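One protein chain omitted, others in place.
Chain naming follows the written order as A and B, and within any one chain the residues start at number 1.
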Amino acid sequence: VIVAPVSFSLAELAARVGGAVHGDGAARIGRVAPLETAGPGDIAFFSNKKYRDAYLACRATAVVVEAGAPEVPGVARLEAANAYLAFARISTLFHPPPRAVAGVSPQAAVHPSAAVDPSAELGAFVSVGPGVRVGARTILHPGVCLGEGARVGSDCILYSNVVVRDGCAVGDRVILQPGCVVGADGFGFAFDARGEVAGAPQHYKVPQVGAAVIEDDVELGANTCVDRGALGDTVIGRGTKIDNLVQIGHNVRVGPLSIVVAHTAVAGSTKIGTGVVLAGQVGIAGHVEIGDGARIGAQSGILGDVPAGATVSGTPAQPHHDWLRSQAALHKLPELVREVRRLREEIAQLKGKP
Amino acid sequence: VIVAPVSFSLAELAARVGGAVHGDGAARIGRVAPLETAGPGDIAFFSNKKYRDAYLACRATAVVVEAGAPEVPGVARLEAANAYLAFARISTLFHPPPRAVAGVSPQAAVHPSAAVDPSAELGAFVSVGPGVRVGARTILHPGVCLGEGARVGSDCILYSNVVVRDGCAVGDRVILQPGCVVGADGFGFAFDARGEVAGAPQHYKVPQVGAAVIEDDVELGANTCVDRGALGDTVIGRGTKIDNLVQIGHNVRVGPLSIVVAHTAVAGSTKIGTGVVLAGQVGIAGHVEIGDGARIGAQSGILGDVPAGATVSGTPAQPHHDWLRSQAALHKLPELVREVRRLREEIAQLKGKP
Partner (left out) sequence: VIVAPVSFSLAELAARVGGAVHGDGAARIGRVAPLETAGPGDIAFFSNKKYRDAYLACRATAVVVEAGAPEVPGVARLEAANAYLAFARISTLFHPPPRAVAGVSPQAAVHPSAAVDPSAELGAFVSVGPGVRVGARTILHPGVCLGEGARVGSDCILYSNVVVRDGCAVGDRVILQPGCVVGADGFGFAFDARGEVAGAPQHYKVPQVGAAVIEDDVELGANTCVDRGALGDTVIGRGTKIDNLVQIGHNVRVGPLSIVVAHTAVAGSTKIGTGVVLAGQVGIAGHVEIGDGARIGAQSGILGDVPAGATVSGTPAQPHHDWLRSQAALHKLPELVREVRRLREEIAQLKGKP
């Protein structure tokens, strides 16, 4: 943890994030820290009830809380309507985002036809192909590869070994975690069972001639893949945040402002609306539509459209609450089988009655 | 989308792909485009009934269709027995695969003992280890790493940051999407519970001394991993196509001509036959056999052998149609539980009758 040599009074912090102080507003805060290890000079965060004991035992100078959190003797509270947001903003004051150190490493490879803003930072072994554009204050960490004609906007951070393939576009303020791949070929093959083309059966490659477009304020996780379109583009809409190891197929549209958790896979041409949440390890079939604000439970397999605002789980998907009951009932299914057998025997006996 | 400055008459296209023109065969076609955005001079593709409205409203000069597609006024049809294949071939005419620009970047690192064909193209920051062989017209994009003794055939494309580890082999006409890893160590450890080796318990690493072999005409997706064998090799058979983020364990054999969709994992020593389809997020246990032509539904967990030609889903796998019914019935399980309770009460009443 790199600690910035800055400090704020608790009252200053509250003023900056719009919260109310209960306790000593003049107390100096120099660090954000977890509840369990926070000490004097630290500010921590409490919301999840699982950590109530840690909160009650905490030794931080102050804690950011929601309204109604109990008082802890000796610990000031900074109450905010959206306490998590307030804490995140405070953490950002102590840990501001990295800023580009303008310049191109002598060990980078920049094609002469590329247009790299002079304020951008390009590390060693960064490869920038012909016709590429890189915007102001963007940081390309060592090992980033930008294919021919790729465009990356301003104020982006591309971590090491990110690949943006030819012709793809990345907006402004985008963060791509290490190893993320933008614009690999979509998975499209036409089966030539009769060997029309080559005299023997093959999966004939369908050219993937669209691009992948990453709009402003998107973040993509480590080793996540967003394939280019087959025809037309794959689009990750503004402000959408995608976790690690996610697969987005060709011609998918996600967002804006959606959340996609790790190991989720979205098959080709599916449209995912605004503010949708896909929990981890979800699979979504191709050519379906997920309405605005829908929430899909972890490990669900979605085979058809999901209406706006729905909260669904399972395979095929059902309302999340029903799914919980189905799963619970499933645990009792062997007993139910035995019960039905007993009922059958009792009925047989009853029928045998005179 | 990069548009090649070529055009063909519709009749020429039909002749090249073996289709029949309904409409003006002399019409000039300069581009492939999606149904929704195609205009004059474009050729589009229609097959999936979901897009029938888009087809009927389309403004393309021509559309590739299967027999029986309705007529759209002002739009020519190119009818082909395998319409998707015909469209893919037409798309390839407008978007031919990239061709190697012979030469080695001055910023590549090629070991003197490596044998790189002079017609191959090696980008910046490509690392080629001792004894490596690279075939004719193969393209190694920036950041590709080939370990000691690796072999890559002719006419391959290895995109940025692909890794082929020591001793592994890649055939001809293979495409490896960015970040794909060939030949990482298989996951093999012998648990030394009594600390025989080091005096304390450990998972002792089993040397992974086999290779990973990628046969001709295979494509591997972005960030997909094919582990090397423990003893003997892992083999991806000729013409098999594997999507992104797939895990292939040590000593697995897949293909030829199989299809593996994203996020699927195949555990060690499993044999997957010819023309098998593994849909997305499938898990297959180790040491099992999947027969030729089998099809495994998305998210299935396969614990045992699957016979040739079977179409199965679920965990444990069952015939796909039965699985669909089981899942549908599962949704009604809570109601079934209540129904059985009611029957039990009615039987109790009946038994109470004189």
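We take it that contacts are C-beta pairs under 8 Å (C-beta built on N, C-alpha and C of every residue); 3 or more make two chains touch, one makes a residue touch a chain.
For clarity, every value in this text was computed on a predicted model and none was experimentally measured.
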item: Residue of B:210, B:273 or B:297 in touch with the missing chain, whole complex considered; value: B:210
item: Omitted-chain contact residue, chosen from B:145, B:260 or B:279; value: B:145
item: Identified contact with the non-displayed chain, of A:134, A:257 or A:302; value: A:257
item: Residues in chain B touching the chain absent from view; value: 107, 109, 125, 127, 143, 145, 147, 149, 161, 163, 165-167, 179, 181, 184-185, 187-194, 196-197, 201-207, 209-211, 223, 225, 227, 231-232, 245, 247, 249, 263, 265, 267, 281, 283, 285, 287, 299, 301, 315-316, 318, 322, 325-326, 329-330, 332-333, 336, 339-340, 343, 346-347, 350
item: Where the missing chain touches chain A, by residue; value: 1-2, 18, 32-34, 36-37, 48, 50, 82, 84-85, 87-89, 91-92, 94-95, 97, 105, 107, 123-125, 141-143, 159-161, 175, 177-179, 217, 219, 221-223, 239, 241, 243-245, 257, 259, 261-263, 280-281, 298-299, 327-328, 330-331, 333-334, 336-337, 340, 343-344, 347, 350-351
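Note that in this section only the chains that are shown with their structure count from here on.
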item: Chain A and chain B, separation of their C-alpha mean positions in angstrom; value: 24
